[in-house]
Structures are given as structure tokens and as C-alpha cells.
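Note that this complex is displayed minus one protein chain, with the remaining chains in position.
For subunit A:
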Amino acid sequence: MATDLAPPATKAARKAEKGRRPGRVPVRTALLRYRWLYLMLIPGLLYFVLFKYLPMYGLSIAFQDFVPFLGYSDSPWVGLKHFENLFTGPDFGRLLFNTLFLALLTALFVFPAPIIVALLLNELRVSVFKRYVQSLIYIPHFLSWTIVFSLTYLLFSVDFGVVASWIHSLSGGGPKVDYMAQPEWFRPLVILQLLWKTSGWGTIIYLAALAGVDPNLYEAARMDGAGRWRQFWHVTLPAIRPTIVVMAILTSGNLLDQSFEQIWLLTNSLNRSVADVFDTFVYYVGVTQGGYSYATAVGLFKGVAGVVLIFGSNWLAKRLGQRGLF
């Protein structure tokens, strides 16, 4: 981006560049030439240093037996003890599996949902109806997970759940299914909640991309005799493909972040074996048990795994012939 804003190089500068490798400018010259741009960069840099990098100092407690009263400097260092405990402990396998499995389900079902909804909305011709639907499906985004959970409980509770008793009567009696308590229903419920809450809001960015498609392309396609389906396949989809790829890479970094409140509220004694994920475990160990160091170690591991996912999907995107993020 910065190069677009660069002032046209002066003759003298161009002369000086002759004989060098093309595109290379000495650092000092560059600094001087683009000084205003660099100056504008400073607040942003400061923000990242102050609020993103400096706090990482706190990660050091993952390698300590941290006691708040003793502070960072006096708490004893214990090396990789907490990581060893984590990797050899009985919880690790289950946590990793649950987290990854939910991440996979999210990628398969939740990620494509807003794209599909946006495409459907895009095909609507009555704009009043379209805007109406759009506003309606944004609403769930603004509800807290606690409310979403309460709604789920009202619908699926074995005692008075509307949907639960509806399914029960449709399926012709038999024992009632306790959707809220059975492990096999935990993941479907999580995915359903996510779909309901996030798909509408997620359409915004795709609708923006769709709005940017040149209408001439459609016209040209129509002239060539393309029907609705052909227009969609050859014009619409290629136009928003870069957006989809960028969103996919960005999402991959957050795949391991299950929404804490969502999982925590749905967890109970009967479904804990499938419900425990890294995020709830960190809360449980760190906040309720005061195991700051262990919790930080778990969180750090999750962070590293997230970085691997981002780089992995970026690499994959490039391999598949798309433009990556970096």
C-alpha cells in the first residue's frame, strides 16, 4: 500500500538508483523520503508494542511457579514443568481432541454459512424484502451467549422444551431425549447455536464484496447467453473468491478459540467428556483454582497452535494458486 502513496521519485534520486538492483533503496534514503509515512506509522506501532507485545512479558509465568505476592521477579523458575504436566497429564488428549474436533466442525459448517446466506440474499430482487431479512438476521449477533443458552434451554429442555417435545411427538413416543445432557448432542447444539448467532452478521463482508462486482460483467455474461446459474458460477463466485480466501485464513487463526461462555454454559456432568476444551480448562485451572502458571502454559500452547494454523492455511492458499495474506 505504501508504494502507492509514494511521491514520484525525483530525477536525482532516479539517477542515484542507477546501477543498483532494481527496487532496492538504501534504508536512510527511504526513511528520509517517506518520513511522513513513517511518522504516521508510529502511533500504530506504539499501540502494538504497548498492548500486544509488552503484555507478552506476562507469558513468562508459564515457566515459573507464580505467586502474586512474590511477583514476577521473585517467583521461582521451574523451566518446562507445567508443559510436561500438560503433555503427560490425562487431560491433554481429550482437550486436544475436543478442541480440534469442534474446530473442524466449525470450519465445515459454520464458515460456509454466511457465504451461502450472502449469495442467497444477493439473488433476491425485491430490495425491501432483502433489507428486511438482512436486518433481521443481524439481531442474534447482538445477543449475549447467556441469552442464547437460555433460549436453547427453553427449546430443548427435556422437561418443557418446545422443540424437544415436538420432536418427541413426531417420532411417535418412546423415551424422551435429553438434548442438553447427552454427550452425542453436545456438538450439534454448539454448531446450531453458532450458526444461528453468527451466520447473519458474517454476511456483511461478503455482501460488500458482492456489491463490488462490476454489473457489466453480468451484462456481458447475459449477452453470451448465460443463465442465472452460469452467471453465478462464472461471475459471482470468482469475484468473491479472494474475500473467501482471506476470511478463511483469518478464521483459521481463531479456530481453536471456542467461545468460552458458549461452551461453559452448555457443560454439565454428563457431557463434560466431550465439552472440555482448552478455553474452559484454562478458566477452570487459572481463575477458579489459582493455578496461574499452569493455565498460562495451556494458553500459550493454544496460542502456538493457532499460529501454526494461520501459517499452514496461508501456505495452503498459496499452494492452491490463491493470493495469501502474507
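Throughout what follows, contacts are C-beta pairs under 8 Å (C-beta built on N, C-alpha and C of every residue); 3 or more make two chains touch, one makes a residue touch a chain; residues count from 1.
As a working rule, contacts and distances are computed from a predicted model.
Of the candidate names "ABC transmembrane type-1 domain-containing protein", "ABC-2 type transport system permease protein", "Extracellular solute-binding protein" or "TusA-related sulfurtransferase", which one corresponds to the UniProt protein name of the undepicted chain?
The missing chain's protein name, per its UniProt entry, is "Extracellular solute-binding protein".
Can you work out which residue in A:44, A:90 or A:215 touches the chain that's missing from view?
If we include the chain that is not displayed, A:90 is the one touching it.
For subunit A, enumerate the residues touching the unshown chain of the complex.
Looking at subunit A, the ones touching the missing chain are residues 55, 67-71, 89-91, 153, 157-159, 176, 178, 180-181, 257, 259-261, 268-270, 272-273, 279, 281, 283-285, 287-291, 294.
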